[in-house]
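Yeah, one chain of the complex is gone here, protein chain that is, but the others are all in their spots.
Up next, subunit A:
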């Protein structure tokens, strides 16, 4: 054992002092930041925390080896792209950015001792934790719709095997079959999603199975970009798509997956293919950690996305309640940057910058027909709100060239956000 002389002792103190003066980046044991979930929110958060705090020890945990994106999954369902097109690898996050990527399922979070535990039996301590689990489906909230039913009537609302299953059912369906989509009430992931899906399935039917029909049974009377969708449907899918709003008894109240039956208050339907998009809540881990309120989603500080229920845990993406921001991949990625900035500021002892976030949702009605809505958000009166006059919606009545251009922009948007998130 080394004998400490007065000189070496003061030397050590001096070293420690210098290290803290250089800030955390020079320190071998930087802050521990754990991120749960490798989707648009989680992967972006991990990358940007590492950018802002190069000395931080950043761990990203996801149950899957790769991530299938929900954006553009409707093009897979419509037969325009393959599953590989929407599959994203975590390799660059690990190799280029020095993030520790762990393939394991997070089974518990202890917000008091600040430890994350996985199914594989590993524990990760954290100084700051980002929880970005997306949504989980509320099994049983729609009578008869549970995990077994989803194997017969896919939801395809979490991209992956469910996406492939719905595509397979559509391919197997005879020409002349009826497809039904059951759309949920608000709030849910990707508000224009069910209607983009209806459009792209209709495109497939029109080109491959022209005797077929698609009926949307809706729990709502209005939906995101509805005027633009209806305009496009009238133009392209007049004899294919029928939308039944809640006021006309469109709300599905019960399903019998084995019999293939969807039930509304007054009618029973037996479509060839049923896509049931059930009610949703924040991901299971957010619920079991006690991060959600009665709404099933997680309240957060609008400036930082830190949970209002547990300190040092930041909830971003579809799982959080973010005022007027829709639940979308772009929102999640934008919120991730806000949270990463706030985490860096807090670690450095600074005040987080004013919150500013953006969102754009492109929807395709056909491979060459796109529409969009975009928004810029700030905190107004303590809530995340749309800045008036910023952003906007595609114009109605635009010509073919305009819609075609927006479809091209949608492709460009997807390539660039995937690069920003996982590239």
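In this text, a contact is a pair of C-beta atoms (placed from the backbone, for glycine too) under 8 Å apart; a residue touches a chain by one contact, two chains touch by 3 or more; residues count from 1.
Just so it is clear, contacts and distances are computed from a predicted model.
Enquirer: Looking only at the UniProt record of the hidden chain, which name from "LPXTG-motif cell wall anchor domain-containing protein", "propane 2-monooxygenase", "Inner membrane ABC transporter permease protein ydcV" or "Thiosulfate oxidation carrier complex protein SoxZ" is the right one?
Expert: In UniProt, the chain excluded from the picture bears the name "Thiosulfate oxidation carrier complex protein SoxZ".
Enquirer: Please pick, from A:265, A:350 or A:408, the residue that touches the omitted chain in the full complex.
Expert: A:265
Enquirer: Can you say which of A:65, A:248, A:270 or A:405 touches the chain missing from this structure?
Expert: A:248
Enquirer: Touching the absent chain: which residues on subunit A qualify?
Expert: The list for subunit A reads 247-249, 265-267.
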